[in-house]
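Below, a portion of the complex is reproduced, with chain positions unchanged.
Letters A, B and C mark the chains in the order given here, with residues in each chain numbered from 1 onward.
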């Protein structure tokens, strides 16, 4: 089958996330990277792009040029990955969406919910797919968790506890010239609520994805744990989910000693499930007898949503790159279905969309409003309509 | 050395906690149980007490009788364990304290901070020891954690996360005639904030004990997760500790699938420590390199506060009974020192006192006030003075 | 109920194992320690015994004196604990057994199988109980494992893997004056096969206890890992069990980094179970789907053989002292039944007897013979008869 033509904006030399996207693209061989913008220094960016095998004519100086040129080509890109700092997502994504070119955007989708909503509208209006890189929802065992929780295997959900408490910026990294730390701790680029946008939205999406539920309101306490830092690097959030289900969310980039720190527990009235990014190929279930059952990726009795994502079988760990490739795989299913003018698989559990990105922004804004109001409960925009 | 003469009120037939106290009393052989009140049904209670080896004349019908009689004897009890439902602690404890008889009281100390403060005063005025059974602080590895955190081995504390999320009452146990569930879910006996009083105070004390810090204010969300229940069975609390340190506390008796669920993590600016009651003889440390170091009870390089509590050496697990006996041991050191009119050991880390019990009540009350005020931040009484 | 009158030979000042016995004796309050021999230095031994609450007249200078005197008393000891170095077990145990006084002997029962067989005969002939302190079989979760394996819950046993690989003597401790290391590494006291006698017999008994099977033959490789040591401190054994089931056993006192190191895995044709002394209140089961199920002490769905041994309930860890007390409890059931001339409980899973001790000696001897024969397969004495 013909591979999907992909382009990339951002993620050039030195950008970890660009590397991860390209590993994911290559793994299952369903895309070919044919065009891109990889930085503002033309020489270096071009050399970098050539190293990726791009033709010179499809190495662009900026995204506007790329969008204009690619939308004119018969063999133009069908999907563009946006992996730039947060404050540029909106303009870049929109530039492609208006031409009907699909976009996979890094999170947070934009810097405010209005612009995110605009992207959702533009994508729909132009028949383009808008996806957001909440990659954690693509782990096989997260899919297993989602299926089990949504199908009632732990009974009715009664408590949701999620944390993305990383230690990556536990010191004043931004004072050392660390590239990612520099822009993420710049209020004008990463936003004042940086940790909520960067990590909190992952945690929030994961909770939504596994439970199939939406949050109604939040009460937040925002902190800057590292002296000298200009943004919020730690956020505690108490939540009320639909159905009057209480929950908590903790986002931190200063949890010293933690490497990554994404972990979720869902309690039902018949048991609970726990998934941790530290052992991503496991799902831990506890039943009403207080027995602990560890399910590993590839076990035969898992659900199809999980087993279909196993590449190399039981006992052979798959990791972050494979999860990222799962997201790309689900996205490819959608893109190919559209190309062939047929319905997609109809799976309930698939890739995160622009709507998920928009909800992330609504979450960030509610958290910020609550934090500003000394923890007063703030409704998420749109939550009334749905519940 | 002569053993300490102990009495007990409550903890009769069928009471788990009474059993635990008696195991702890026996283990190190520093006490002899010589008097008690073990229930309101005289026949049964007497039979029970005789089974414990008590002389008939020191088996009492009620605590007043016991306090009157024992305070008159030359060989009267030196310490009384109060293991009755919460609403009777105050009167019972006071009845002995006024006679200068020391008391080890189950938590919560009383049902409101005023009465707890009164007990503290009465104990002091009569030269009696007032201790509270926050037994978790007596685990060898909790002592290790406390020493490390207080000595700065994880740097300056920046975040405190503690939970006592048990699943013991995940269903409507009180409708089945379950004795403990019945009184703990009766607002008039266990209090409307039952889970905060029963489990939350353990978590709160543990955090105070390990860090040596005091909380300043709380923002709480209170829930009843089990339909039909009359009290709060789940509480989420966001906290501000002295020194502007943020923290969280979660207390639940409805965390289905959990057996016990006490766990604490302290993050500093140089690492973190985690202790869980599920593996109580371990302390997990993560350093700035993100290495995880597991320290087990009995390891030679542990601090004296921890190693002195090992009875049977490295590799031989000690559990709840041993921890309880540690508390009794520290209490015995104090009681014997007083008996001998000499100063006690001078250890910083010892048993929880009435002041700790009082602070537990202040915590419960602040949590309740915040919950009633939709999560508004409420200062703990007394917190201004100290910080 | 009247407590059993117990005596003790050995286990005096500085002996860890004596301490453990006395904790176990006290915990459940079914014995009273009334007589003993606690060392050859009369003054010190007497002071020690007085500290234990013994009357002067029942503090003896040697075991012969004690056996003579106690057997004459109406209130003489009913059970004697022998906790001396290996080479004295036989004479001491026999001195009491001939008078019909029961004995709980530390392992190995004696220094050769002939003397062990003699003790078994003498005990039987005199109506005394002979028990051996293979304490690990008394953990609640070992009982759970035994019940499950014997009842076929993992199908037919197909492989047995056990190790007691401790690191306690990983260096030349005996050169530092370390008391236990000194006698255990003296070929004349602990035996040349010291590690097999000390730790290997525990591992061997545990495997027999859980599976209910007997070993037929062994092929052994014996090593001295610590330079300068005079005894075997590491033994690898390949085994053939009844029913042509293969297995392995590894005993080491030089597994540097290990604290205790007892661990067993039993594989059946429908699953496996694993128990480790590091987490003694857990049993790990893996089923044919490769799901891992962790059962914890106190879980309601456990078998009666396990649940009856829980003192303080689910989520409250019990450890080595409690296991030791379990052994004492089962032994007490037997002793009381004999005292009252009624049959005992009829439980299949109970305390280890002299026959178990004898089988331990047969194992040691077969291992030694195989080691001397460069690993040739050597039958265990008695194994032909039984299989």
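We take it that contacts are C-beta pairs under 8 Å (C-beta built on N, C-alpha and C of every residue); 3 or more make two chains touch, one makes a residue touch a chain.
The shown structure was predicted, so the numbers you read here are calculated from the model rather than taken from an experiment.
Undergrad: Considering just this structure file, the complete complex holds how many copies of the sequence, given 3 are shown?
TA: My count for the entire complex in this file is 4 copies.
Definition applied: only the chains that are shown with their structure count from here on.
Undergrad: Fit chain A to chain B on CA atoms, both being copies of the same sequence, and give the resulting rotation angle in degrees, nearest 5.
TA: Going from chain A to chain B via C-alpha fit gives 180 degrees.
Undergrad: Report same or different for the chain A and chain C interface, where same means the shared residue numbers exceed half of all residue numbers found there.
TA: same
Undergrad: Report, in whole Å, the distance between the mean C-alpha point of chain B and the mean C-alpha point of chain C.
TA: Centre separation, chain B to chain C: 36 Å.
Undergrad: What whole-number Å value describes the gap between the mean CA coordinates of chain A and chain B?
TA: The answer is 43 Å.
Undergrad: Determine the centre-to-centre distance between chain A and chain C, using the mean Cα coordinates as centres, and give it in whole Å.
TA: The mean C-alpha positions of chain A and chain C differ by 56 Å.
Undergrad: When you check chain C against every other chain, which residues touch at least two of them?
TA: Within chain C, residues 296, 299, 314-315 contact more than one other chain.
Undergrad: Okay, in this complex, where on chain B does chain C touch?
TA: Touch residues, chain B against chain C: 16, 19-20, 23, 26-27, 29, 166, 168, 258-261, 277-281, 296, 298-299, 311-322.
Undergrad: Which residues of chain C touch chain A in their complex?
TA: Within the complex, chain C touches chain A at residues 289-296, 299-301, 314-315.
Undergrad: For a test of understanding, state which residues of chain A touch chain B in their complex under the given definition.
TA: My answer: residues 154-155, 158-159, 161, 167, 170-171, 219, 221, 223, 225-226, 234, 236, 238, 240, 246, 248, 250, 252, 254-259, 267-272, 285-288, 290, 374-377.
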